[in-house]
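Apart from one protein chain that is not included, each protein chain of the complex appears where it belongs.
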Amino acid sequence: MLLELYRTFGINLDLALEAQEIVRGETGREIPGVIVNRESRPHASVTTVSIVDQAAEKTMGKPPGNYITIEAPVIRENNRPAQQQVAAILAEKLASLLHLSGEAAVLLIGLGNWHATPDALGPRVIDYSMVTRHLFQYAPQELKEGMRPVSALAPGVLGITGIETAEIIKGVIEKTRPDLVIAIDSLAARNVGRIATTIQIADTGISPGSGTGNQRTGINQESMGVPVIAIGVPTVVHAAVIAQDTIDRFREQLKTLSHLKHQDYDNLSPEFIRPAIEEVLQPFAGNLMVTPKEIDTLIMHTARIIAGGISMALHPSIKLEDYNNYLN
Amino acid sequence: MLLELYRTFGINLDLALEAQEIVRGETGREIPGVIVNRESRPHASVTTVSIVDQAAEKTMGKPPGNYITIEAPVIRENNRPAQQQVAAILAEKLASLLHLSGEAAVLLIGLGNWHATPDALGPRVIDYSMVTRHLFQYAPQELKEGMRPVSALAPGVLGITGIETAEIIKGVIEKTRPDLVIAIDSLAARNVGRIATTIQIADTGISPGSGTGNQRTGINQESMGVPVIAIGVPTVVHAAVIAQDTIDRFREQLKTLSHLKHQDYDNLSPEFIRPAIEEVLQPFAGNLMVTPKEIDTLIMHTARIIAGGISMALHPSIKLEDYNNYLN
Amino acid sequence: MLLELYRTFGINLDLALEAQEIVRGETGREIPGVIVNRESRPHASVTTVSIVDQAAEKTMGKPPGNYITIEAPVIRENNRPAQQQVAAILAEKLASLLHLSGEAAVLLIGLGNWHATPDALGPRVIDYSMVTRHLFQYAPQELKEGMRPVSALAPGVLGITGIETAEIIKGVIEKTRPDLVIAIDSLAARNVGRIATTIQIADTGISPGSGTGNQRTGINQESMGVPVIAIGVPTVVHAAVIAQDTIDRFREQLKTLSHLKHQDYDNLSPEFIRPAIEEVLQPFAGNLMVTPKEIDTLIMHTARIIAGGISMALHPSIKLEDYNNYLN
Partner (left out) sequence: MLLELYRTFGINLDLALEAQEIVRGETGREIPGVIVNRESRPHASVTTVSIVDQAAEKTMGKPPGNYITIEAPVIRENNRPAQQQVAAILAEKLASLLHLSGEAAVLLIGLGNWHATPDALGPRVIDYSMVTRHLFQYAPQELKEGMRPVSALAPGVLGITGIETAEIIKGVIEKTRPDLVIAIDSLAARNVGRIATTIQIADTGISPGSGTGNQRTGINQESMGVPVIAIGVPTVVHAAVIAQDTIDRFREQLKTLSHLKHQDYDNLSPEFIRPAIEEVLQPFAGNLMVTPKEIDTLIMHTARIIAGGISMALHPSIKLEDYNNYLN
C-alpha cells in the first residue's frame, strides 16, 4: 500500500484528506470508522474527515479526531479580498473547534525553522499575530470586550536550540497556564497542487513525526496537558513522493501499450521500485523537498491569512473588513 | 547626583564600570565596598569591579558580585585577527567565572528583540552559537572530549510574545535542568565611545530594569534557581543621557567665561535642568536611542566575537585559530 | 545662525518646512521669495513651501521648487484606516506635481542602505511597490486602462557597491528612458517628533549632500535629464542637533534666573558651543543618529503608506479601499 511505501522513506502524509483519498482509492469503498463531510464555499471547498475509532486510526495512520481541510487555490493568487474570505472561513471553522469561555487564554506556537524557507510558516504566523496577554492586566474594560489574552512563541527547532521543541512548549505552558494551544506548522503534501492552497485544522494536535520539522515528541493534549489545535499548510512535497508518483503514472501509461500485459509490470513490489527512487535522490533521500520557486512569497501570503483567521476566531470583536488592520 | 538624575528618566547605567566612574568622580575618593582591578592586554584593557557589600550595592545601584569589563576599541574596526584576540580574552575571563565540571550543561539565552536592530545582539549571538545538547546522547566518546552539552534560546520580548521573558526562561530551565545560564543582552552606555567596543561579563545575572529591553523580572540565581552569568555590550546611549551630558559640558565651558560667577549656574537642581531635556525629546522621552549609522554591521561583528568567546570558554578543545570554523 | 551651525557638523536640514521655520523664527518675519500655504485635512496638515528665487534659495539652503509636507502623527500609531487616508493625501499631492500623459513611464528609486535600519526606507518602499513595466508589452488592453509602466530599483549605497548611486541611476535611465523618476529616501529631521510622522514631497529631486545616505551627486533633473520627484520621511535626528537644541533650551531656561543677565550667556558664538557638543559625540561626530527604539516597525509602516500612495497616484484605477491589495 502507498501509505506504507511512503513510510519506508520516513514520510508520513500530513493531510488526513490525502490519507483518506489514498486508502479509499486502494480499497474502493468507504473506510470504516472514518466520516467525511463536504461543504462548498465561494473560493473554497471544506472537507471534514473525522476518525472515530481505533481501527480507523490504524488504517489512516492518524489519531482519532476531526481534521478540517480548506482547499482554496485562490490563496496562491495575489487576490486580497478572496484571501480575506478564506481567512474568514478559517476563523469560522477554527471557532467551531474551540470550546472556550470568553476570557480563556490561548497560546500560539509557531513550529519550524525560520532559517529554512519552506519550514518558516509557523514563525511567520507568530510575526503577524496579535498578542494581547501582556496588555490584559492594564487594559480598560471596554478594550477587553470581545478580546481574550493571547500569547505567542516560535520556539525554534532542535538543531538551533539543542532542546526538543515539546520541552520548551511544555515549560512555557506550565509557567503561563493557557487554556488552549494553537500550533501552526508547515506540512508536506502528496500533491504539489496543494502547496500554499490547502489549510488543515486538526483538534488532535501534532503527532510525533508529522510536519516538515519532524518533532519527535507529539504536541497534543496528552503531552501538553491542555487541548492543542494544529493548523498546517503544505509548503513542500517530498521528492521521494514525486518520484513514486511519477513511476505510478508511468505504469498507468504503460498499460495503454497493447503489446504489454498488465501482469508484467503491475505486481511489482515496493522493494523492486525503491532502489530506482533512492538512486535518483542520493545523497539526500528523505531530506529533498519539492517547492515552487515563489515559495518565499507564498509563505508570506499564507502566514497572513492564518494570522488573520486566528485573530478573528479568538477575538470576535474584529470584523472581516478590519482584519488587515490587526496584522503587523 | 548623576545616577539619580538618570533614574528620573527611567535610565539605569548598565555598565558597573561607568557607575563606578561617576560615583568616584563625584565623591573624589575610593568607594567603600567596591574593589577595582585593572589589567592591560594587547588590543584591550580589562577592569574588574567587585561590589562586596550592601552599602556599595546601594551607592552603585547594582547587586553585589563581579563585573568584568573588556574595553577594546578594535572591535569596531573590521580587523578579524584582533577581534579573535578579544574573543580569546572574553573566553578566558568567562572561564574564570565558571565553576563547572567538564560535563555540566549550559543554557545560552539571547535576550532582546530581533526586529529592533540595537536590541538584536542577544538573538544574533544565539544564531552564531554552537549548540551541542541534542548531539550529546548520540555522539561518540572522542567527540565529547572537551565538549559539554550546550543549548540556546532567544525567547523574544514581552511585546512579541505577551509573556515575561523570565517566565519563558524559567519554564525551559525547569524542563532541561542546565547547571548554568549565560544570558546575552544589549546594553545602554553613558558614553557613545563604548558602543560596540566594551563587553561586560557579570556573575550577578541581570537585574530587573537593566538592559535595553527592560525586562521587569530579574534573570539571576535568585529567580532562576541556577547561577546566571550576564554578557552585555552597549549598542546605544539614551538620548536623555546625551542631552544631560551636553548640558554638563556646556556648563564647564561657561566656567571659562570670566564675567560669569560659578555659583550663578553651577548649583542648578535637576528639576531646573530636566524640562529642557524633556522638551527636546518629546514625544519619545526614555525611548529615544543614540546609535551610530553602522549599528547593524557593528552588532553582527560583536555577536560573532561573543559567540566565539563563549564557545572557546565552554569547549576547551576549540583552539583560538579554529574558532571561525565553529561559527555558523 | 542655526542653519549654518548645523552645517559645521556636516548636517543639512532635509525638510524645507523646518528650514523655513528656523529662518522665520530667527528673522521674525516672512522670508522674501518663499511662499507658504497651509491646508488642514483629517489626520494630517499639509504645508507647501515654494522657493521662488535665488535669494530664497540661498537663505533656505535649498534649490527653488515646491516642497509639500504632510504632517500626520497618526502614521506612528498602528491605525490602518487612518494610514490609508494619509496614503490617499500623499497620492493626491503627488498627482498634483505630476504632469504626465496617461502612458508615461515612471522609474521608482529606493535610495539608502538596506543593511542600516534607519536608512532602509527607500529599499523597503521598492519591496512594497507595484511594478508593471515588464507586464506592459503583453498585457491585454483592459488591464492597461488606468495603469502605466512602472519600474523600480534600489541601487544600494556607495559603501556596498563602490559606485556613486547617481551613476547607477543615470545608467539605468539611459537604457530604459522613463519620463519621470520618483526617488524615495530616509531624511534627517531637526525635531524627533517628526520621525515617522512627516512626509515631504519635492519636485526639485535630491540635492547633493541631503538625505541620511549623503549621496554626493544630486539626483535631479539637471543630473538625470528627466524630472525627479523626491519623497522623504525623517527616520532620525542627528545627535548633534539634539545636543545643540538641548543647549538652546537650557539657555532659555537660564533666562528665567533673575540673577543672571541675558547678555552673559546669550551672545555665545558657535565656536564657543561646538566643543561641548563634539566632546559628547566622540568618536562618531556626524554619524551618530537618534532614533526611537521601534524604528524597524515604524519604517515598515511608513514604507507601506508611501508605496500605497505612489501606486494610487500613478495608477488612477486603484481605489482607496483596494490599495492594501496592491501591496506585496
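Which chain is which? They are A, B and C, in the order written, and residues in each are numbered from 1.
The criterion applied here is as follows: a contact is a pair of C-beta atoms (placed from the backbone, for glycine too) under 8 Å apart; a residue touches a chain by one contact, two chains touch by 3 or more.
Quick caveat, the model's predicted, so the values are computed rather than measured.
Trainee: With the missing chain put back, one of C:52, C:98 or C:158 would touch it. Which one?
Mentor: C:158
Trainee: Determine which one of A:12, A:48, A:84 or A:117 touches the chain that has been left out.
Mentor: A:117
Trainee: Of C:36, C:74, C:98 or C:168, which residue touches the hidden chain?
Mentor: Of the listed residues, the one touching the omitted chain is C:168.
Trainee: Can you name the residues of chain C that touch the chain not displayed here?
Mentor: Residues 126, 131-135, 149-156, 158-164, 167-168, 170-176 of chain C touch the chain absent from view.
Trainee: Can you name the residues of chain A that touch the chain not displayed here?
Mentor: 115-119, 192-193, 195, 212, 239, 242-243, 245-247, 249-250, 252-254, 257, 259-260, 264-265, 272-273, 275-277, 279-284, 287-297
Quick note on the criterion: only the chains that are shown with their structure count from here on.
Trainee: Could you tell me the distance, in whole angstrom, between the mean C-alpha positions of chain A and chain B?
Mentor: Chain A and chain B have C-alpha centres separated by 41 Å.
Trainee: Provide the list of chain B residues touching at least two other chains, using ranges where the numbers run on.
Mentor: Not one residue in chain B touches at least two other chains.
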